[in-house]
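Here's the structure, in structure tokens; my notes come after.
A single protein chain has been omitted; all remaining protein chains appear in their positions.
Up next, chain A:
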Amino acid sequence: MSVAELKERHIAATANVNALRERLKQRRQELLDTDVAGYAKSHGKTAIGFGSTDLVCCRTLQGHTGKVYSLDWTPERNRIVSASQDGRLIVWNALTSQKTHAIKLHCAWVMTCAFAPNGQSVACGGLDSACSIFNLNSQVDRDGNIPISRVLTGHKGYVSSCQFVPDQETRLITGSGDQTCVLWDVTTGQRISVFGGEFPSGHTADVFSVSINSSNSNMFVSGSCDATARLWDTRIASRAVRTYHGHEGDVNAVKFFPDGQRFGTGSDDGTCRLFDMRTGHQLQIYSQQLDNNDNEVPTVTSIAFSISGRLLFAGYSNGNCYVWDTLVAEVVLNLGALQNSHEGRISCLGLSADGSALCTGSWDKNLKIWAFGGHRRVI
């Protein structure tokens, strides 16, 4: 076949893809007979009412000398690992505010960190395109540093996100600027599977975030600069299970909903969205009304759900931390406007394992712990 003929085929195939995408978009729109807020309100649900002193900052974890970029709680209740522009990981006892470990990294440009399920190891990754594992029980070297126990190399771009597989001590998933996600065996350092890249249906731009389904750890979602989220089955690396369209900007954050059947996303387009994993439906958009001054829309940097899923915490680039009532799609609180709130962008946040506390990390170099300090009514 000549180049000219191939070009014609290419043009025809492109037109076909665009037409199919349009049909798909329309067909999906026809199936959206309601969103979560519409359904919930029609069933009598009203917004959660928070008193002004209900959610309070009860700890400020100070110690980083640079912006905080990432944090993760242990599965047992009280410890947090954080990663900062200062080139360090710090492990905190959030209850006492004490630092139990401070790890100076070989590569200071760290972007992500995670705790292993047993709480004995931490992982981190960044611009070195690798994921480093540290065993917190290791003997320190003569400089007082914890030595690296394993380096996971193979990504061709920065490591933006990492998470240990919840019920498998030895497996970890990374997301990367090379547009792929990788499932690793931490004990051998080997790549078990690569998601995307050479295979079709992979992301077409940098991956910024991953979230593993705690109800079914074979499934995880990834969020990308290509404005989509994709669902993967770790047993089938050859193609994404589904691609979720809707966002109009980079998807910076993805997090599974507690029931394991939905997941949330946060994006540069300033919105959070809730997608149904199985059907692909976009069930809800969480979006603030903008003023008419055409000010730049604050981007969503990070999200987390409360343990029941009723609350969606979203950190924004302007320092706001909105608490959304997931059911009625209204902002019920702004942690960024409370007393003792952060003085800069919220870059990361996460719930403790028992759901009793939220930790936020910020470009103001601090982490803060938020808990319910008001009168709780138990029904």
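By definition in this document, a contact is a pair of C-beta atoms (placed from the backbone, for glycine too) under 8 Å apart; a residue touches a chain by one contact, two chains touch by 3 or more; residues count from 1.
Basically, contacts and distances are computed from a predicted model.
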Undisplayed chain, where the name is taken from the UniProt record, one of "Autophagy protein 5", "Guanine nucleotide-binding protein subunit gamma 2", "Acyl carrier protein" or "Alpha-1,3-glucosyltransferase": "Guanine nucleotide-binding protein subunit gamma 2"
Residue among A:L274, A:V297 or A:L349 that touches the chain left out of view: A:L274
Sole residue of A:V140, A:I236 or A:I307 that reaches the chain not shown, by the stated touch rule: A:I307
In chain A, positions touching the absent partner: 1, 3, 6-7, 9-11, 13-14, 16-18, 20-21, 23-24, 27-28, 31-36, 38-40, 43, 45, 48-51, 53-60, 67, 77, 85, 95-98, 109, 111, 127, 157-158, 160, 177, 179, 200-201, 204-206, 208, 225-226, 239, 242, 257-259, 261-262, 274, 276, 278-281, 283, 306-311, 326-327, 339-340, 354-358, 368-369, 371-379
